[in-house]
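Quick one: the structure is below, questions incoming.
For this view, one protein chain was removed and the others were kept in their places.
For chain A:
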Amino acid sequence: MAQQSLAGSRIRERRVMAGMRQAELARRVGISGSYLNLIEHNRRRIGGKLMVDIANALEVEPSLLSEGAEAALLSALREAAAVATQAMPEIERADEFAGRFPGWASLIAQLHSRQRSLEHTVATLTDRLTHDPHLATSMHEMLSIITAIRSMAGILADTKEIEPEWRNRFHRNLNEESLRLADGAQKLVAYLDAAGEGDTGMVLPIEEVEALVAAHGFQFDHLAEMSAAQLRDFIAAQSLLTTEDARAMAFVVLDRLRQDARLLPFDTVQRHLTDGPVDPVALANACAAPFGAVLRRLATLSDVLLPRPLGLVMCDGAGSMMLRKSVDGFGIPRFAGADPTWPLFQALSRPTQPLHQTITVTERGALHFECYAVAEVVGEVQINVTPLYHSFMLIVPQD
């Protein structure tokens, strides 16, 4: 139903809100009650002077009656309806709803906005809690101490005959571990107290690296001809990187990106992206380039070559995210919520094997993404030593 055709619903709503009887409003604007009734049920179109008179009588702006709810409100309502899991809102009647019940519609839109904001906050905090290296180390250490205490206490409680030497040993160990636990708990509380006073201490190396690559728009071709020492100088000069961990992680990421730039020049990638659909397999075969380099190069150059850039995500052998280049509609949590069936993770168990999977995201309607992944060796080749791997996934949004 068109916006204008719902003017009657909005008049009715405003009249009711004003506590005015239909006959009273009709009298004030000089029309019959039955005619106003037809207008209020959207069976007569109105405009011009009558609309202005009714707006004046209701003490509202005429545009509020004629134009109805803002597009943003309708958009918010449709978005809220799209993510509803149990209720079945009549999406096709959103504009009618907004017109007839603007207050309720605004409330739903506000609640939906608030929900999304809180979800984002929760995701961010979860990410931080999970990836704060200090917190992770502290929790791991405390769980290990608790495990040792539980195990030793269990031995002392359940073993009927235990040699005095062993019993004394476990008692001594229990005492030591309980002291460690107390000390660890105190330090953890102090750390959390300090973290709550400001967020500067909670910035993680990966966040700094992501901020750096985002600030450069993922474009690092100018680094291609640099030596490793020059690259380190470049990284040392970046004010966004405040810790050694962040600088070390940035070196790993940028070193890889500049090597990619050497393997796959800008013009080559540009020809591929302008010739047809994104096809990393074809590009890899045409250029005899490593599949991982192709994925990274397509993702980074898509920002300057495609109207809708491609996404990229990188993780280490334990599945921890190391770099995220997001794409609309495809959430890439740093940790919690990542889907273990993504080819990004599957690639870790099939190193060097390119994988492809179509992923459908249903959070806001069905969005389809072609995802390509591969796990590559990290570091130098060593005889009889199984290498470590990093995995990369290119995310190509489909129309």
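Descriptive notes on the structure:
We take it that contacts are C-beta pairs under 8 Å (C-beta built on N, C-alpha and C of every residue); 3 or more make two chains touch, one makes a residue touch a chain; residues count from 1.
Convention: contacts and distances are computed from a predicted model.
The listed choices are "Sulfite reductase (NADPH) hemoprotein beta-component", "Biotin-dependent carboxyltransferase family protein", "Putative transcriptional regulatory protein TcrX" or "Sugar ABC transporter permease"; the UniProt protein name belonging to the chain that is not shown reads "Putative transcriptional regulatory protein TcrX". Across A:I39, A:A81, A:L348 or A:A373, the residue that sits in touch with the chain not pictured is A:L348. When the omitted chain is restored, the residue from A:E59, A:D158 or A:E380 that touches it is A:D158. Checked against the full complex, the candidates A:L143, A:A182, A:A236 or A:V304 give a single residue touching the omitted chain, namely A:L143.
Mapped onto chain A, the interface with the missing chain covers residues 139-140, 143-148, 150-152, 154-155, 158-159, 166, 169-170, 173, 176-177, 317-319, 335-336, 338, 340, 345-346, 348-349, 386, 388.
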